[in-house]
Every structure is written in C-alpha cells, then in structure tokens.
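Before we start, here is the structure in question, set down as structure tokens.
Only a portion of the chains appears, each positioned as in the full assembly.
By written order: A, B and C. Residues from 1 in each chain.
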Amino acid sequence: MALFPKRYHPPGTPPGTLLSGVGADQAGVQITLLDYSDAGFTVTRDADVAQCKAAIREDSVSWIRVQGRPTAELMRELGDAFDLHALALEDVLNAGQRPKLEPYDSQLFMVMHLPVFDNGHIALHQISIFLHERYLVTFCPCEAEAFSSIIRRLESAGTRVHQQGIDYLFYSVVDLIIDQSFPVLEQFGTQIETIEEDILSTPDREVLDRIHRIKRNMILLRRSLWPQRDVVSRLLRDGENWISEPTHVYLRDCYDHTVQILDLVESYRELSASLLDIYMSSASMRLNDVMRVLTVIATIFMPLTFITGIYGMNFGNNTQSPWAMPELRWYLGYPLVWLVIVATVAGMLAWFRRKRWL
Amino acid sequence: MALFPKRYHPPGTPPGTLLSGVGADQAGVQITLLDYSDAGFTVTRDADVAQCKAAIREDSVSWIRVQGRPTAELMRELGDAFDLHALALEDVLNAGQRPKLEPYDSQLFMVMHLPVFDNGHIALHQISIFLHERYLVTFCPCEAEAFSSIIRRLESAGTRVHQQGIDYLFYSVVDLIIDQSFPVLEQFGTQIETIEEDILSTPDREVLDRIHRIKRNMILLRRSLWPQRDVVSRLLRDGENWISEPTHVYLRDCYDHTVQILDLVESYRELSASLLDIYMSSASMRLNDVMRVLTVIATIFMPLTFITGIYGMNFGNNTQSPWAMPELRWYLGYPLVWLVIVATVAGMLAWFRRKRWL
Amino acid sequence: MALFPKRYHPPGTPPGTLLSGVGADQAGVQITLLDYSDAGFTVTRDADVAQCKAAIREDSVSWIRVQGRPTAELMRELGDAFDLHALALEDVLNAGQRPKLEPYDSQLFMVMHLPVFDNGHIALHQISIFLHERYLVTFCPCEAEAFSSIIRRLESAGTRVHQQGIDYLFYSVVDLIIDQSFPVLEQFGTQIETIEEDILSTPDREVLDRIHRIKRNMILLRRSLWPQRDVVSRLLRDGENWISEPTHVYLRDCYDHTVQILDLVESYRELSASLLDIYMSSASMRLNDVMRVLTVIATIFMPLTFITGIYGMNFGNNTQSPWAMPELRWYLGYPLVWLVIVATVAGMLAWFRRKRWL
C-alpha cells in the first residue's frame, strides 16, 4: 500500500477540474449494465453510455458498473448522462480519496476502499458509488472479478433484489466491499501466529521484516478503515431518505462488521508492536548466550595460556642461577603443571556453575 | 484464543444465508428445556423441538438451552419454531461475532463471550441469547457444564425465579457469563505475580514467553470485553421494555462487574508491557555483568601473556650480543618477572576496584 | 497491593447472597457508636447492635462505625437493624469492589478505597459507607486508628458538626479517605527523586526493582482512583437530595483533591516509565564503557603478543639457512623488537585518542 495514496491536482487548480489520471485508458474501460424490472433481469456487458442512459426508466432498477480507469472526457460524458455532481467526478478521477459520504440534493455520493491482498501487501482500490433514486453508478479501477459474486447472486435471485429496490442493491455493494476485509485480515492473523512461533526459536532478520510489514499494513489499513466506519455510521444515522427500513436492518449488520474489522486491525497492530518488543528481548537474550560462551571460553583458556607462557620463557637456559626456573628441572615438573591446569579448569567450571552460566 | 475469531461467509453472500459451520453436528446437539409455572419446575434433558414448542404457554416461563454446534437445517427448524430473526440465526452459526445487542420487534438478541481458561490460554465461547416475552433461547457451543450451576440454582430456588419473570432468568444467564471472567483473571493475576518474582532472578526465555502469552491474551480479551461492556450498558439504558425495575438494579451490579473486569484487563496489559521493559533491562544488566567478567579476565591476563611472551623469544641464544635479552642471564631474572606479574595483577585489581567493577 | 483484589462468589450465585469472607471474625469486630444531639456528644466504644439501633432518633445524628471483618450472620443482623440494602451488604462482604455510588431509595451506598502505605507497597482498604437520613453506617476492615483523627475532631468541635447535620459528617469521612492519599503520594514522590539521583551513578538491579515497584503501584492506584473520582463527581452532580448547599462547597474542594491526586499518580507513572528508559540507556552506556576498555586492552596487547610469538618460534635453531630468523642473531635484535613494541603501543594510543575512546 502506498504511503502517500492521494492523487492531487497542483495546488490552486479550481474545484471540479477533471484531469485524466496516470494510466487513464478509455479503451480499457468496461461498462456493464444490470437492469431488472418486472419484465426480468438483463445483463449487458460492454454497454455504451447511450444504452445505459436508455435503461434508466421509472419501472426498472439499473446498475451501471464502470470498470477501469476512465479519461477526463469519458468522465464528463458519464457525468452528463447520469447527472453526477462535478466535485464528485473529480474525486473519482483523483484516486486516493478518504472514504467519504457526500449527500447531494439528487444523489448520494460515497467513496469506499476495497482491500485486496496482493503479494504480502494490501492494495486499497477506491470504489466510488453514486446512488440515485432509480439507478446506481459505481466506479472501480480493479479487474472485473471483484463484483462478479454479486452479479452471479443477482442473476440467480434477481426477483428478490428487485422487490427490495435500489437501496438493497446499494447495500449489497457496500456489504461486499466491507466483507472483503475479512479474508485479508484472516491472512494477517495467520501470519502473526506463524511469527509468534518463530520469534523465540529463530529471531532472524527476515522475521523482523515480516513484523514491520504487518505493522505498516495495519497502520495504513486503519487510516482507511476509521473513515469507512464513520461513513457507514453516518449512512445509518442520516440516510433515511435513501435507505428503506428493511435495508436499514441489514446495514446495521454491515456496521457491526466495520467495527469488528477495526477491532481486528487495532489488536493486530498492538500485537505486532508487542512482537517487536519480544523480538528485541529475544535477540538480547541470544546475545547474552553468545557472550556467556565467549566469556566462559576466554576465562578458562586465558589463565591456561598464561601458565604455558610462563614455562615457555627461556630463563631455564641460565644454568648458573638456582632461581632460574628451577621448576623446569624438577622430576615431576611437567605433570605438576598439568595438575595446576586441570585444577584451574575445574575451579573455573565450578565457579561458572555456581553463577548458573553453565 | 484465535487471532482471527470470525467465521464468515464468502463476501457477497446474501444476508440471512445459513450455512453449517465446520464441526456442525446435528447428533451432538443437546436441547434442554427448563419450564416453570405455578405448577412447579421441570427440566427436560434431550428434549426435541416439538416438546419445547409445546412448553411455551402463557402461564409459564421457559428456557430452551441448545448446546453444541447445530447444522443449518436444525437452525432453520429452531428459527421457525421459536420465531427467531433470520439475521440473528446467521450470527449464531457464524461464530466469532462481536458481543452485540440487537433489539428486534418481538425479541431481544444478544451475543456474549464466555471466557474459559484452557491450558494457559483463554478460549472465548460465543453465547447467543434470544429473549422473548415468555421464553428464552440460548445457544452455546461448549459443554453442558457451563450453565450447570445456574440450573442447580433454579432447581433449588425455582419459585423465586418464577416470581421474578423471564427477565430475571435472562439476567441470571448474563451475570453468569460475565462473572466467569473473574476466575480467569484471578489466574492471570497470579501468573503476573509469579513472573514479577522470577524476572529479576532468572530472566530466561521461558519468562519471555509467559509475558508475551499474558499480553496477547489481555489484548484479545479486551477486544471482546469492550463491546460486552457496551452491550450491558445499552441494555441498562434502552432495555426498559425488556427489563423490569427490580431486575434493573441487579443488572446495574452486573454492569459494575464488566467495568471492573475491564479495569483488571487494562492494568494487567499495562503491567505485562512494563514487565517486558523490566525483562529487557534485567537482561541488559546481566549482559553487563557477563561482559565485566570477560573484560576483567582479559585485562588481567593479556598483559601477563605478553610478559611471558617477551621472555619466550629466542634472542637469548645470541650469546655474542650483550643486548640480546640480558635479563635471561640475570641471577634473579625469573623471580623479577614474577614480581612484575604480581605487581601488574595487583595494579589491575586496584584499578577495577576503584571503578567499582569488582 | 494485590493484582486481583476482588473477592467474588462462584459465578452463578444468586445476587444478594451473603457469605463470610476469609478471615471473617465475629469476635474481632468492633462497633463504635457516635451520637450527638442538642444534649451533647457521646462516644460508645464496643457498642452492640441493639444499643446502636436505640440511638437512632429523630433529634440526633448517629454514626455507627463497624471495624473488622464481620461474618455473614453479623452482616445480616446489621442489615436488618439499620435497613441496609441486600446487594450493598454483599458488596461490603466481598471486598475488592470498585469505588462506587449506589443511590437506593432510602439510602446512599458508597464504596471508597483508603490507601495505606505499608512496607513499600500501598494497601487499599475498602471503606463502605451507608448514608441514611439520620445516621451513617461505615464498614472498615482496618485498624481503629484510621478514623481516630476524625473522632478526636468530633469530640472537640462536636457542636458545629451537629449544626451541619449528617451530610457534613458524611463529607468529613469522605474527605479523610481522599486526603489519606497525600502522605502516600508524598512518599512515592520522594522515592522517585531518590531514584533520579541514583540512576545515573549506580544503575544496579535494586534500582530496577524500585522503579518497577513504583510503576506497579501507580498502575494499581490509578485503577482505584479513577472510579473514586467519578464517585465524587457524581455525588456533586446528582447528590442534591443528600448533600446540603454548604456541604456542597466543601465537597467541591474534595473533588479538586481527587483530581489533583490523579494528576500526581499519572505524572508519577509517566516519570517511572521515563526512568525505566533512562535506566536502559544508562546501562547500555555502561556496557559501552566496559566494552571500550576491553577493546582497548585487546587491541593493544594482541599485536604485541603476536610480535613476541614471532620471535618465540624455533626457526633460529636452523643455523644452516641465512633466512632462518636472522633477526635473532642481529646485534641489536632485542632492543629493536622493543622499539617495534613501543611504537605499536604509541600508535594504538594515538588512534584511540583520535577516536575519543580514551
């Protein structure tokens, strides 16, 4: 997830200016039209704008789903066709908005983040949703697959959705986006549990990297989820014009999920911070172990080397003096030195044992 | 306690869909029916659904207790029999819900967490409670023992509970679930006190592991207890339709307990974080001790080894030069070297003593 | 202070059950009756229940002070005699309650914590207070001395207290309990200042232990003081039925003290956390010092030992080869080696000086 997610105009650009973003590609944009009325349910893939505009009728509920990265021109065309607010269009093009809810007079504009687990990191796709009285327009930069489950569901249970009206369709999209966090967080939960097992046995650099990655993702995810929670909460509180009573009950469930997701993120963040402390402690424990070995070795062998050094001195060549290393000439000199050596080692070992270093 | 406790449907599943969970086992489900009226108190173990349904009468108070992991089919059957809300049924099957309170029109649905101390970790069992006007339905995945104390109490003091009505029974269940945290937290309190004693004397890896386990459990427990507190608080505030005045007083006591439990969890979490710091400090203290020993040993023996090295050189063989290690030929050369050695050691020791390293 | 202070019934016990606590001792309970009316002030030590009950009259103000650990039977007797609420009686017996305020219809029940400095740790005694219209009943597990100052004051200034009514007496007790924190915190303040002086000069294990003890006490004390603050605040806000206007002014002063005490506890907790960081930094500083000495010593003596090792080799015995350590046969060989040694040492010392290690 990028640290700086925001696409922004040069400061001073007038509000409502539409500029094609990097990677905008008119050809790659796919518009799918879902329309259902008493007459039944129809899906039109690769629809064009005129087709969609025609589908908006009093007696049907339509969902216009725009996938890909539209250019400024296409946005303007779509905005005109479906009566989308100019400031909102700017927000669609300038990806990296905070999740937000803007109730305009004739429409409800909502920005949400769809988290996708991608190669160890979370990518957040901005989903922009326009709710009108009879139709829904959504913008999604990501691949066609993201909403496929909802379309399959519409196809199989179309009538029930139809009975519920446009707000139920709207709820279904919001619910899908929010629930997408669960598989992502499940993966992080598993990762943390793996690290917990590894951290005491093998606290190496790679573990450190994994902990940091988790913590970073949690910090960034939280940055996106707090406003998302607020958006759903405001929808519950102030959305009575847009959300009917039965859908409101479902949306409350939705809100519970956003809160639970935040709880998970917060506790993962805390746990990863705690793991970092454990890592530090464990590393310093290991250092203690290493140093103890070094100290034990050095403390045993340095005196021994000194003893052998003594009798490596060449004073014994001076045969005139009785003081010149008489030990060298003793009958049991060499075995005595070994005795001293063994006694020294034994004494050291006993001392280390008493200090609990061995 | 699992880091990711939530059982969830694939995103995009319509709300109210019932899917049997992993480990769902129709045969293992035990339904206990407790029924008391003016006529007296009856317990029917291993009741079937029809029996229970029959027991619900105007003049009696019934408790249908479902233990084990019901399948989706059984849930649907129970839902129909006892008029349980569809969304709530989904929450019962998808264990790992946050504690929550859902007031539906005809019933109050409540999810709580029963903490059980299991092998050094806390397991949280989701208890789902449906409160109707004349009867109570509870779902519990855990063994029959959890609520046995409450049944024994009902059997012995049945009449009093009967006079109080269904809300008192409801309170009794909630109270039991909340108070179950006390023995669990008492255990953690004892553990922390043991660690406090061990940490300065023997800061080894196992202590580190124990601290982490406590901190982790407190983080996860808190995640469950905060919403539990909110649930009880909302029950007090908004539950006047369900809770009679006398029971309200008892429930206030209940609320005090949830707050006190949270206080305990928070202070244990803080203490375990503090213990981690102490652990680090203590380990680094020990490293200091180890390194000081090493330094003292090295500082004493390295110069000595150098001195013996000097007189281990073979210049003395050159008898032509008066400059070729004349010391070797001195009458007191060897004792003098010892003098130098002893003086060096004494000097070092004095210096270390002055630096307070010994 | 115990980490887990709460005495609790086995979960599932019905509310209002009275069980004698550990250490309950009917014989050790002392009841003191203080009674003052226009007729004057009387203190009856070791009063019995009947005597106390008789003293409660329209025209006098009575304080029944129960000291020690009453059994369940005695509690029931007292409860009957003085009309004490059943749930409150349970709270009195089950020590370790959070500070709380329970306004019942005919009485105000209040739990507070009296901090006592005991052997380096704080002990918190639960004081339970029942305020009725004409009398006050207090329970205190601690020794008779705690409230002696208030009794002496009543004896000397009895009339004034009498004029003020029972609420002033109540205030006096609350005030005493709260102010008792000041001497305790003053001690901790002094301890922290001592540690601040010691920590840079002698960061040893004992300092670590003292810091932890302070931090621990502050964490636990805060756990008790936050609800105590709330209790006094609620008393100010909602206590108009019980507290007269003049006493209200005094109680506001009381509230200021609880806030100030919390400020002190919070800042001591922060300071002790900061001290732990300083300790760590100071210890790591010392390690640096130790390691620098080791490195200096090793860096100087290892090359020297190598040099002496060179000339300790026995190639010189091979007199056939001119390449076989001719240095040994040089006229100034030995002094030259010394020159090399001295030059090496000098070079090292210069290098260390430039690196600011010496």
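One rule holds in what follows: a contact is a pair of C-beta atoms (placed from the backbone, for glycine too) under 8 Å apart; a residue touches a chain by one contact, two chains touch by 3 or more.
Please read these numbers as outputs of a predicted model, since none were measured by experiment.
Colleague: How many copies of the one sequence build the whole complex, if 3 are shown?
Modeller: If we count every copy in the full complex rather than just the 3 shown, we get 5.
Note that in this section only the chains that are shown with their structure count from here on.
Colleague: If each chain is a dot and touching chains are joined, what shape do you get: line, ring, star, complete or other?
Modeller: Line.
Colleague: Quick one: point me to the chain whose Cα centre is farthest from that of subunit C.
Modeller: Checked the centroid distances; the maximum from subunit C is A.
Colleague: So what angle, to the nearest 5 degrees, turns subunit A so that its CA atoms land on those of subunit C?
Modeller: Answer in degrees: 145, to the nearest 5.
Colleague: With chain centres defined as C-alpha means, what is the inter-centre distance between subunit A and subunit B in Å?
Modeller: 25
Colleague: What's the distance between the Cα centroids of subunit A and subunit C, rounded to whole Å?
Modeller: Using C-alpha averages as centres, the distance is 40 Å.
Colleague: Subunit C: which residues touch two or more other chains?
Modeller: Each of 312 in subunit C touches at least two other chains.
Colleague: Which positions of subunit B touch subunit A when the two form their complex?
Modeller: Residues of subunit B touching subunit A: 2-4, 6, 8-15, 87, 97-98, 100, 102, 202-205, 208-209, 212, 215-216, 219-220, 222-223, 227, 273, 276, 279-280, 283-284, 286-287, 290-291, 293-294, 297-298, 301-302, 304-305, 308-309, 311-314, 316-317, 325, 328-335, 337.
Colleague: Mind listing the subunit A positions that touch subunit B in their complex?
Modeller: 147, 149-150, 153, 157, 172, 175-176, 179-180, 182-183, 185-186, 188-190, 192-193, 196, 200, 249-250, 252-253, 256, 259-260, 263-264, 266-268, 270-271, 274, 277-278, 280-282, 284-285, 287-288, 291-292, 294-295, 298-299, 302-303, 305-306, 309-310, 312-315, 317-318, 320-321, 323-325, 356-357
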